[in-house]
Structures are given as structure tokens and as C-alpha cells.
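All remarks here apply to the structure that follows.
A single protein chain has been omitted from the complex, and every remaining protein chain is retained in its original position.
Moving on, here comes subunit A:
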Amino acid sequence: MSDVVSTGQLAVGTTPSSGPPRRRGAAALVGPAAVALTAGGALVVLAKVDPNQPGHYPTCPFLFLTGMYCPGCGSLRALHDLTHLDVVGAWGMNPLLVLVVPVLLAFWVAWTVRSWRGTPRQRVIPALWINVFLGLVLAFWVARNIPALGPWLAP
């Protein structure tokens, strides 16, 4: 039975109806706990090592190659501000990241609850929502490179 369980998350090409039985309870929380520990450890490092100081982290690849901001530029400094509970500073660095963090937290909570109950993922987000998010990312990408909007959107 454990052989079948180990393929539960990774089986992509299988037919959707062939859901294998899953672990439940504490044994199923290994994944969410590992993600929480990894993210928490990264945030601790990010809180201690200031990305506002030069030389601590490499430059964004897109900015380095093109000289333009990408939607992720400033996200590391925004996360650093969030670890110090400076939401206003984080918003000034990357408002997209400030909006995305609660969504990611909600996804993690839903994943943990599903793992605990042993139920597979049933509901899917409407594709329209993802498309709206995609449009938001693309618009943000363009807008933060417009000099007139730079004071609000650029990092």
C-alpha cells in the first residue's frame, strides 16, 4: 500500500479517476511541515541578512540582462520588510508580492487540511481567476517600467 501512496503527488500523466489511496493524519503532514520549515528558515535568513545592503544577494537576472524591472524585482526586499512587519515598506518595494503572500499562505493551509483528512484535491480554482492574475502580473510588469509610475510601482 505504501508503494501506491508514494506516487500520489507525482503521478501527472495518469487518468484523473485513478486516485490512489493516500496517507492520513500525522504521516501525511510531512510535506506541509517540510515546506513550512524550509520557508521559515529562508525567512529567518532573509530577516537577518538585509537585501538592501549591496553584495548580499545577486541581482535579478531580468534586470541584469535587460535593465528593466520584472514583476519580481524588489520581492526579496519586500519579504525582508515583511519579516520586520513593515507592510508599508514591503508594499513600496513590490505590491504584487504583498498581495501574493496571503494567497500562498491560504494554499498552504488548504494543502495541510487536505493532507490531514486524506482527501484528494477536488475543487479547482476557476481558470478565469488565474487568467486575471496573469493579466495583473503582465500589467504590473509593464507599468512599473513606466517612469511616471515608477515612484509607486518600481522597487
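As a convention for this text, contacts are C-beta pairs under 8 Å (C-beta built on N, C-alpha and C of every residue); 3 or more make two chains touch, one makes a residue touch a chain; residues count from 1.
One rule holds for everything that comes next: contacts and distances are computed from a predicted model.
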{"item": "UniProt protein name of the chain not shown, from \"Xanthine dehydrogenase YagS FAD-binding subunit\", \"Multiple sugar transport system permease protein\", \"Fumarate reductase iron-sulfur subunit\" or \"CD225/dispanin family protein\"", "value": "\"CD225/dispanin family protein\""}
{"item": "Touching residues on subunit A - with respect to the absent chain", "value": "4, 9, 12-21, 51-64, 70-77, 94, 96-97, 100, 103-104, 107, 119-122, 124-127, 130-131, 133-134, 137-138, 141, 155"}
